[in-house]
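For this depiction, one protein chain was excluded, whereas all remaining protein chains were kept in their positions.
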Amino acid sequence: MSGDQQSVVSQRWFTHAVWAITALCVLWLILAIWPDWLVGLLGRKKVFVNALLNGITLGALYFLVASGFTLIFGLMRNVNLAHGSLYLAGAYIGFEVSRVTGSWVLAFPIAFIAMAILGIILQVFVFRHLDGQDLQQTLITIGISIVLADLMLWRWGGEFYQIYAPDWLSGPVETFIQSSLSRRTGEPIFIKYPSVRLFILICAIFIGLGMWYVLNKSKLGMLIRAGVDDREMLAASGVRIQLIFVGVFAFGAGLAGIAGVVGGTFQSIAPGEDTRFLLSSLVVVIVGGMGSIPGAALGAVLIGCAEQFGSVYAPTYSVVLTFVIMVAVLAFRPQGLLGRD
Amino acid sequence: MAEPTPTRDVGTEFALELAGLSKSFGALVALNNISLKVRPGERRAVLGSNGAGKTTLFNCITGDFPPSSGSVKFFGEDITFFKPHERIRRGLRRTYQISLLFNGLTVLDNIYLACRGVSNGRFSLIRVNSSDPVSIAADDLIEIANLQDVRSSLVSDLSYGQQRQLEIALALAGAPRLILFDEPAAGLSPKERSDLIQILTRMPQHIGYIIIEHDMDVALSVSNRVTMMHNGSIFKEGRPSQIENDPEVQALYLGSGHE
Partner (left out) sequence: MTYAISTKRPAQEPPRTLAHWFDPTRIPAHIWVIAIILLLVPTFTSEFTQYQIFGWAFILGMISLSLMILAGYGGMVSLVQMTAAAAAGYAIAIFGTSAVTEISFAWPWPIAVIIAILASVLVCVISGALAIRTEGIYTIMITLAIGSAFFYFTRQNYTVFNGFTGFNGVQTPVLFGVNWKEPTPFYYLTLSVAGLSYWFTVHLARTPFGLALQGVRDNPRRMAAMGFSVNAHRLAAYAIAGVLSGIAGILLVWSTGQISPNTGSVGPIIDILVITVIGGINRPIGPFVGALLYVLLRTYSLDFLNAIGLDGERFKLVIGLTFLVIVYFSPNGICGIWDKHIKRLWQPIKLEEHNG
């Protein structure tokens, strides 16, 4: 091998080694009973594991919102700043559905469909109509988000709403993670965690894997990825590319709606959440990489954990931590951690 | 057609020196270990079929992207990782195949910007008047390039040939030491082609140039040394008469230059 190639290979090994060591450390932190010096340093293990699980489940929520945003941008280069409004509208609709029907599960498909329809309307009347004028499209989405926010404020007011998880998901579940050994019996005490959050996490992982599979292994995914690379060629080859665009947009919007129902269960629904989740989506995709679903997952987990760990261990500056991560990525790898060069 | 007189050696320093220059785009190797030396004032033609790597070569020299390996030296200075504008300010110039002119501005505006780009006061917040040296230089350049008649016309109103003329004029702004001409004869009528040949052969001796061309007649009549590229590598190098009569070259490119 030439000298340059050799240095690239050794650099690769180095980064892989760093990742592996970090993963092993984190695994040990989670699975082992903490020795006393570690408890003195970091506090109780239960707090740490709770923060970690909260971070990961919050990351799942961020992933659901951000992946729709990054999918739409990755394929169609549309920056849809009304994405946060889609989230909040999905939350309100999910709330109404669960209130009227009493079913939590039903809220998801209805919110998905409602937001998908809204997404189709957006795509056809805004983005397709103004194709090629990126800035104008973005400005219109800003206007739409202002209008939608006020309409929602009108209809539901400024109170906080909460979607309640069904009985079979309420309450904690015992995990396999040990926090310490019981002083009485010597048996390990396992950490309990709300089952609804774990359930959402598992669903988000499935959705993420499903999206990755469709994008990378299916014919539809191949068309979408080809469309990202060369829209004109794809259109010329006779594929109904507009239909694909509408479909992707509808799916991304629907995802935001589902995320709204999740957020309404985890946290609460109120005016301002649209802005908050739009901003989180922005930061997640800036960090993870625009147009990359794995990037959205990585960015979401990073940001979710940063927020949770920050609020537990350094409450005054948890926002700064998120900001520092974003600035560091912009400074050293502007295309995002997993973004394309 | 007589060849332009070969340049005298103006010293050991080369205007442009490429050493082991390579560029890959993923699995595609566009440039493969290119080594090239151009003397000051030399007129070099780089020929080759489509995909031979000629434009990629120019892009590496002007700094549009860095090479995968190798180095670029300009009058002894290593400019391999310099930004494009830094290379321009050292005397490198280039014309473009696809028109990169400011369509909404006049000919004079374009020339003025080119002159301003290589002089001082690019960040000046003071408006200039007509006695400003840069505007005087712009006027001079319009005379040299023979564009007085269309001085106040918008670029979008010019004919294709006039636009190419403007393109060349922009490359002459300031004090160029080496100009890269990227297919300047493309799409020109026979008369425009002979005008082009005149402009190139009448260029001051201290300005060297490298010309990429498909049209063999133009290329061989305006250069005193020819480099032939094929599949990203240099295939042959020599005097125009040698290249023209070389059997291997003829085998590869028979008929391609005589459209």
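Every chain is named by a letter (A and B) in the order it is written, and numbering of its residues begins at 1.
Please note the rule applied: contacts are C-beta pairs under 8 Å (C-beta built on N, C-alpha and C of every residue); 3 or more make two chains touch, one makes a residue touch a chain.
Bear in mind that the values here come from a model prediction, so they are computed numbers and not experimental data.
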Candidate in contact with the missing chain, chosen from A:54, A:308 or A:322: A:322
Contact residue for the chain not shown (choose from B:35, B:124, B:205 or B:231): B:124
Those residues of chain B which, in the complete complex, touch the missing chain: 62, 64, 83-86, 88-89, 94, 96, 100-102, 104-106, 108-109, 112-114, 116-118, 121-130, 134-135, 138, 152-154, 170, 173-174
Touching residues (missing chain, whole complex) on chain A: 77, 79, 81, 132-136, 138-140, 142-144, 146-147, 149-151, 154, 275, 279, 282-283, 286, 290, 315-320, 322-323, 326-327, 330-331, 334-335
